[in-house]
Each structure stands twice: as C-alpha cells, then as structure tokens.
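Submitted below is the structure of interest, expressed as structure tokens.
Every protein chain but one is kept in place in this view of the complex.
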C-alpha cells in the first residue's frame, strides 16, 4: 500500500499584491471588480469578496513596482500547520514565524524555489458583517450588493517560474498540492496546475520565458456563472479597463476567463466554471505538442502578452533579450 | 489542541435507485435528464453523467416499489477505507463485505440508524471513453453531447429519516461528515446538510413526518450554470415530466434547484450553484423559527408534497394517519 | 383584399406612476431597479433605463395614492399622429392637446374606455449622454453602469380593466394594437396581450375582479438575459423588497418575470425573453379552460394577490365585497 498523501493545506487564504498606484488600484477593486474594503493600515488596504468567509483575502500594498507581495495558505488544523512547518524546515526554505496580520494569526513564512514569498497559518479571523452588510441568508458572510463585477471569493493565482518542474515538485512534495494538469514540451514540464481543494487549480505555475524569478502572472476571483463573466466584460469595457483576453474558455482547467490589468499593472482574472476533482486518485492530465493547439477550448487565441507579461514588468533591456 | 476530524470519505460515488418501471425510468434518465448508459446486468442499468470520472454513478434496478437501493461512498485511500470499516464495525452497524459491482471493487456494507443501506469502497473503475465518445478536451471524461438536460455529474442525495439527530450524529461521528447547516425546531434538529467535500451538502437528512424509516427524498445531478437549470425546466415541460417545484433558489445550501419525478416515482433534481466551504472550521449554521420563513431565497413556496412525498410512497392508510 | 391594418403607433414611450412616497420610490428605482434620473420638476422625477433612446421613460409623481398617472405612446410619424388623433376624435374619447412635457412635444390626451389616461405624440427628445455617461459603444445611448438590477429599457405595462373586451377592442380599432393572445372564459375575453411592435405585448389588459375602473397592474422594464432576472431577484432579496412572484416563466408571452412592489405600492416587473412576432398575420392565440392550467410554463403558481392587487389599492370595504 502506498503511503497516504499529505492533506494539510485547506485552501488559498489571501494574496498580497504590490501596486505603485495604491488609490487607483483600490478604486478599481472596489468599484469595478466589486470587492469590499475592511481595513487600512500603513500603506496597505485589506479587501475581500462578499462571499469570502475570511475577514480579508486581498492585501494591496503600495510599492515602487507592481508584483506579488506574498501568498497565504491556510492549514486544515493546528496539527496540520505543525506538520507543514516541520516539512518546510526540513526542506530548508523556511524564513520563520511572523506574528500574523489583520485577519490571521501566526504564520510561518517561506519561499518557493523560484523565490515567491509564501506563508502558512491556521488561525483565521472570520468576517463579521455589520448590520448594514448582513445578508438575508445566514449562510452567506455578507450581503450581495451587486457592485461592479461582483467578485464573490478568491479562487486561485498563477505564478511565473524560471523552473516550473522544481517549483511544482516543491509544492507537491512539501505542501501536498496535487498536480492535476501539466504541459510537457521536449520532456520538460513548462506549466503546472495544482490543487489542494476540489478546484481544477488553486495555483498555476507557468514558465517565465525571460528567465526571471519570482514574478507574478495573475490572481483570480470567482463568480458563479459564465454570465457574470460576460457582465464583467461589459463593465471593464465601459470603465476603460484594458481587457487582455476573454471572455472565453480555457482548455486546461476548463475555466471561463476574463483577464484585465488593474491600474497598478497586475493582471487579474474574473473566473467561473472549470471542472471539479473529487477523485482522490486523479491521474495527471498531460498536454503535449499534439494537444497544444487546444490552448483555449473554442479556438480563441491568447495574445503574446499573455505569455510574456508579468509583474514586476521586465526592463526594456530584459525584454529585448527574450524577443 | 482538539483532535483532528475524520477526513476519510472522498465523495458520493454512486446511488442505486429502485423503479417499478425500469425501461421508462431509463429512457427518462437518458433522453430527458441527459445521462449515458454504460452497462446492463440482470434487472439493472448503469448510467453516468458525461462529467463523472467514474464508470457509473447511477444504478437503476427494477423493483416492486420505487425508493433507494443503496448509497456508495468512495474512501480517499485504502488506509482510509480500513479506518472507516473499523469505525463501522465498532459502531455495530456493519453488514460485511461484498465483492464489488460494475464500476467498483470490494465494498463494505452497512446501514445508517434509519435503515438506509450504504457502502464504502476505495477501488473504483475510471470511465474510458470509446473513440466516438471522446471529448476534444483530454481533461474531460466524455464528450458533451448536449442531449436532454445535460446532467454533468452526480452531486448529492437527500434521505428521509424518522430520527434526524441520530442519523446525522452517526454520519458525523462514524464517517466524518461535517454538519454545515441544520434546522432546529423546539430544540430538535429536524434537517441536516452534511458534507465531506467543499459542496454545501453531499447528503441532506430531513425528517420523515410519517415516522417511516429508510425512505428516499431525492438524488441530484449537477449542471454548471443556472441557465442550464432553466433549460432543464423547458425540457421537463415539453416532455410532460411532472415538475414539483423550481427552478428557484434554496436558502439552505443556496442551491438553484429543479425537482421532478422520474417515471418510476422517485424525485430527482437538477442542481447548480450553492456556496462552497473551503473553511476547515465552518461553524454550523442553525436555522430556527425566526429564519424558517426563508425556506427559499426569493420567496417561492415549496408545495406540501415536498415535505411529505418520498419513496417508497406511503400506503393510503399511512398517509391518512399523518394528515 | 382586406383593408390594411393601422400601423401608426411606434412603441410605448413612457409611463407616469403616482407614489405616496416619492423619495423612497425614487431611491428604489435608482439603487435597486437600476434606472437613471435625468430631470426633476415640481413633485415629479424623470427616470430612464440606460438603453432607452428617449430622454425619459418613467415619470414618478407624488400623489396621495399609488397608481397610474398616464401612458404615453409614440407615433411613427407626424402623419401617423394626425391619423390617430382623427381616430380618437371620431371615437369621442379625446381630451385635447397638451404642450408636451420633459422629453416630448405636443401630445394628444385621451382615456381608454376603462378610464386610464393616455396620450400620443410624435416629437421626442433623444437622450444625450454627458461625457461621464457616454458608452464605449456609439450605438448605445448611455454607458452600462451595472448599478442595481440594470433595467435596460421600458418594455410593457399591464392595466386592470373592468371590461377587457371593450378596452381591447378600442386599443385595436382606434390605435391599431394587434391582439396576440387572449384568455376566454365562458365566451368572454378576460385578458388580452396586445402589441404594436414585435414584442409579445406592449400592453396587457386583465380583468379587475373588484369591478373598479382605471387601476394599474404593473410596469415592466427589459433586461437582456434570464440570468439578469435571477440577479435582480438576489438584489431584491438583499434589499428587503417584497417579491410577489418569480423568477419564473409565463405561458402567455413566454416572458421570464420577476414581480416586486416598489415602496410606493406599485407592482413593477423585471422582464426578459418572450417570443417575437414578425408575422404580419399572427392569428390570436386563445387560451381557454383546457389550457388555463398552463398559467406559468413550469408550474409555479402565482399568488392570489397577483390577481387581486392593483393600484390604487381597494379600500377594505371594497376588498371584502370581492372575497
């Protein structure tokens, strides 16, 4: 009998994004994307989707350049947290404990092999709606207001990696993420979709063709129906938000996507659909040269920028070198 | 530190429904509900949704009366199966092993306290699409044909129970189901929504007001969007299928529902939406007298039959006694 | 060869609703229904849907009781206006010309046989979006903001009539409305759906069982998809707006409906779908006792209030007399 797999990470808890235009980014996420603001501290603003059970799922922090601040993963129990910290320390990637932040308790920080800063924690503060925000439905953390695209909850993120095999192995071996799908070209894994939940991906890792490390591709929030994604496109159009691609359907994950750039320069996604994986023994689906033409389900092509643009953006000299 | 909860059941694997009109039930599930048939053996037919990864998720068996045959739960690993069998034996509800059935290997059979027959197993046979059935998308078990309501995958079931507290405690204590929502009237739990996945319920238990034991309320299959539920209603209407209620939105689970009776008399549901629960420490939401008016989210009332009709149906004498 | 039918009325131009709670009604239509305000004058506010080409389609006027102010029909040409005024004068129902109102020029006023005040006009002022309101699409009168239910444009209205046959004949004979559908009970037409456009109804006339004259049943605005109606229901739920019935599908008109009461007491509808009638010789569809059970397409029943409540509401004594 094979050993049982690690099942210690519950879900993606929050993401910190850096933005050189904090106020514009904030207004975009509130007015167009449809998030809510719960807290402000220093150069940071704390946001959430109306369906997030946590107090906050997005931390916006002012910085010179856009990009990823850090990724927070919630453990399923205090014991699970201890086990993962042990694993991270054994892997030699730990950076030690922080006291916590608005919305969560002590967190153990580490870097993935590509250098993205991550943390894992268990104690999380549940969002408590004020009387004005309370939903008619007691099983709903907050009333649906219908503002902007109405992003409901944090869904997944995508990180650019210089070395996808190495980072994806780390996410599997040390944190227990399952590799649901991959693209393999010339015997090398160039993209990986990994999950700890029933979602088709909690994190995607895709090759940074520039060779840079630690860059960010996109963060996605969930909406319930494909119609919500179409409606989001209408709002992006009317609000002069740059639509990079979509709405359309991915082949990998089967997600129905819309990618835009928020004012700070980070790519964000409105996402719905996708397949679910309840099978405990899902065999990795490998896409290779013969299936690559199926990049999107219905034939829409993604623009070159989708494969090259990330944050922080490359300097001109770097971009020239990969052309 | 509290002990960690049981996490050994992966998901609802399959349900066996009994029908006095096998051929009519079969035609309904194929032509109107949109399932596919994979096998036939004896008085049984084996069906599946195009998105089910398992070879079969619905077994239709000819019988004198409609109702539940049995419920099959898949374990997350061989070890998890062993642990649950130990637990069931300790609970004294075990009926022993069967060799398996089309689509799965050895299963341990037991009855919940209300008498519903269940089984748990690990070995499951993955569906292999023939060349005609293969999807353009290699991460999809079978091509979407668009036949009938296009039910995608098995979602959940609802069992009537004479004693909801007792059965729900059993499902939690022995099998590890989390109690996400409940209705409590006069200090007694009269309905329970329980889950082992991120779904708002893999099983619901509701009080059988007749006092009968072991009856069946409904089985639900998933479709991806609310529009698919509306479209299903059109098809039920045009095919003279009795629509009991919906499409509308439940308060509990937030599911978007459509309930119909299949020709054998069993209630089945086309379901979409609902909230997801990734929180490992979701506190049970208790609905009581002050929130009961919120039975459906938008005010549609469910008919009396929804609270009284189950399969097998009661005899006339029994029905009179509960009026 | 039969004479050619009258084709002089272009469409429903605007409706004036009376409300005892002007400010609350106004806030409802702006914040929840999603209309825009263009003008205020005296005790009236002028609103519009973002897709209405006219400057205003809804006039809210403060009054002691809710109900209909008047209905405005736009003629297809100045000549068509002259022809209809001739017809109205010959029919002896004219009340003479008014100078116009915000959004339109001279209008000829008249009453239908049940006493509802109507007017017909040709000159209409096109809405001119300010730079802040301008849509990315130059064929769209105003940007889609996504506020509230996002009602796009005025669609139709329903008037209660003591004598449906008489008013429907008037609408046909004098104004050229086609009778697309009717309910006939005991040889009497008790409801009529009439149109001058390709819509399944620009106006519906239904019997006022109280015997009162001149009452108002509802006014409907269009949204593009059924999903928009479902989303509107979410917003009504979260904003404590009374939902009388829906979302569901009517048999007559095939419209997908949601009926709510605005704070002033008038019933308003969010509407989508329906069949279109391009046939110039559409034969009236007659629903009678054998098809009456098909009041809604999928079986949902409308509550009694849907058949009795109108504005102004009846006094208690009147209501008792019809029970």
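Before moving on, here are some points about what is shown:
Going in written order, the chains are labelled A, B and C, and every chain counts its residues from 1.
Heads up, the rule we're going with is that contacts are C-beta pairs under 8 Å (C-beta built on N, C-alpha and C of every residue); 3 or more make two chains touch, one makes a residue touch a chain.
All figures in this text were calculated on a predicted structure; none of them were measured in a lab.
Per the touch definition above, the residue from C:163, C:227 or C:262 contacting the chain not shown is C:227. The omitted chain makes contact with chain B at the following residues, 135-137, 143-149, 225, 227-228, 231, 234-235, 237-238, 240. Residue positions on chain C in contact with the hidden chain: 1, 4-5, 7, 10-11, 51, 53-54, 74-80, 124, 126, 136-140, 153, 180-181, 197-198, 200, 224-227, 251-254, 273, 275-276, 278-280, 282-283, 285, 287, 291, 294, 297, in rising order. Counting over the whole complex, chain A has residues 226-227, 230, 233-234, 236-237, 243, 245-249, 256, 297-300 touching the chain that is not drawn.
What we mean here is this: only the chains that are shown with their structure count from here on.
Of all residue numbers that take part in the contact between chain B and chain C, over half occur on both sides, making this a same-residue interface. One copy, chain A, sits rotated relative to the other, chain C; on C-alpha atoms the angle is 180 degrees to the nearest 5.
Centroids built from CA atoms put chain B at 32 Å from chain A. Chain B has residues 226-227, 297 in contact with two or more other chains.
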